[in-house]
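Here the complex is missing a single protein chain, while all its other protein chains stay put.
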Amino acid sequence: MPLVKLFGNLRQHAGAKHLDLPGTTVREALETLCTDNDALRDAIFQAGGLLRPHVRVVVNGRDSELEQGLDTILDQTDEIAIFPPIAGGTR
Amino acid sequence: MIDQRLYEEFRNIGRDIFVTGLTSSHGGNMSVRVGDRVIIKRRGAQFGRLKPEDFVETSLHSKDSGITRASTELIIHRAIYQKTSALAIIHSHPRTAIVLSLSRDEIIPIDVEGSYWLHKVPVVEAEFASGSKDLADLVADTLREYKIVMQRGHGCFSIGQTLEEAFHWISALEEASDIILEAHLLGEERIEYRKHTESYSKW
Partner (left out) sequence: MEGWAGKILDIDLDSGTVQTTPLDMEMARLFLGGRGLGARLLWDLVGPEVDPLGPENVLIFATGPLTASGAQTSNRFSVTTKSPLTGTILDANSGGWWGMQFKRTGYDALIVRGKAKDPTLIEITPEGVALKDAAHLWGKTVFETSEALGQDNNRRNVLCIGPAGENLSRMAAIMNDATRSLARGGPGAVMGSKNLKAIVVVGDQKNAPEDREQFRFMLYETGKLLKASPLTSQALPEFGTAVVMNVVNEIGALPTRNFQASQFEGADAISGEQMTDTILVRNQACWACPIACTRVTRTEKAEGEGPEYETTWAFGAQCGIDELEVIAEANYLCNDLGLDTISVGSTIGCAMELAERGLVDSELRFGRADMLHDTIRDIAYRRGLGTELAEGSYRFAEAHGAPELSMSAKMLELPAYDPRGMQGQGLLFATSNRGGCHMRGNMLGPEVLALPRLIDRLGTQGKAGIVAIHQDSAAVIDSLVICKFTNMAVTEEYFARTLTAVSGQTFSADDLMRAGERIWNLERLYNLREGFSQADDTLPDRLLNEPVQDGPSAGFTVKLAPMLEEYYQFRGWKQDGVPTQATLERLMLDSLVEGATP
């Protein structure tokens, strides 16, 4: 089962640093992560099921934006790290 | 010759610009700077359907064979790269912005997003549409102070560190221009909601 690692203030919202969560794509794993947790969902997603700007999702050390984003397919031993916005603005 | 990732960026941005109505089928051009070379869309290629062979690489400074196939406005792109820190340039024809440029010397957004990103967009004018050194210098000099400029009746030149950034300014400008036009058509007295409004024209 893929491992989801949380950083920054996402840890408070999730109540955990690491969670094993089922999912065959990044989107599925994050959906499972945010089930019954509106605060966490709100911190990660914006309207339309898109990631909030500057939330970074890194799969096995590779930024998902350089792969297929939320549709990146996962192996069961993959590690997904989610970082809250630590960048943004005009630059 | 052109890196796959770079081609995809050109292709995606080109498609977005055409599909959102920011240029006509064959109008406008885009380029990036790599070292002391410029990679630019070739003359006559369609914005919305760019292929890898639609790009020309040419020198930033001197004339070489690349210029025969490059966009007619290469001279403007060169001047901009030589005079500013731009790494990407997009020239397109956003129609509402063009309409506004016919009757004013600067476009000042009245909406939140437009004010935030742009503050003010200057309008410059030149006798000939393209290909002249005077226009190239005028546009480049203006872009030393602003990140997007309108050429009266013609279109915009927008710069950034990436194509995406340059696209952002054009999109923001057209949205702001649409809002100005529609507010004008609506004809209702506007409620000023921003602080320091009078300062935007001094940007």
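Note that the chains take the letters A and B in the order they are written out, and that residue 1 is the start of every chain.
In this text, a residue touches a chain if its C-beta (ideal position, glycine included) is under 8 Å from a C-beta of that chain, and two chains touch if they have at least 3 such contacts.
Predicted, not measured: the structure shown is a model, and the values here were computed from it.
The missing chain, though absent from the view, touches A, B when the full complex is examined.
When the whole complex is considered, the residue among B:41, B:91 or B:147 that touches the unshown chain is B:147. The omitted chain makes contact with chain B at the following residues, 3, 5-6, 32-37, 83-85, 87, 116, 119, 143-147, 161-162, 164-165, 195-196, 199, 202-203.
Residues of chain A that touch the chain left out of the display are 5, 7-9, 11, 17, 54, 56, 58, 60-63, 65-66, 81, 83-91.
To be clear about the criterion, only the chains that are shown with their structure count from here on.
The mean-CA centres of chain A and chain B are about 35 angstrom from one another, to the nearest whole unit.
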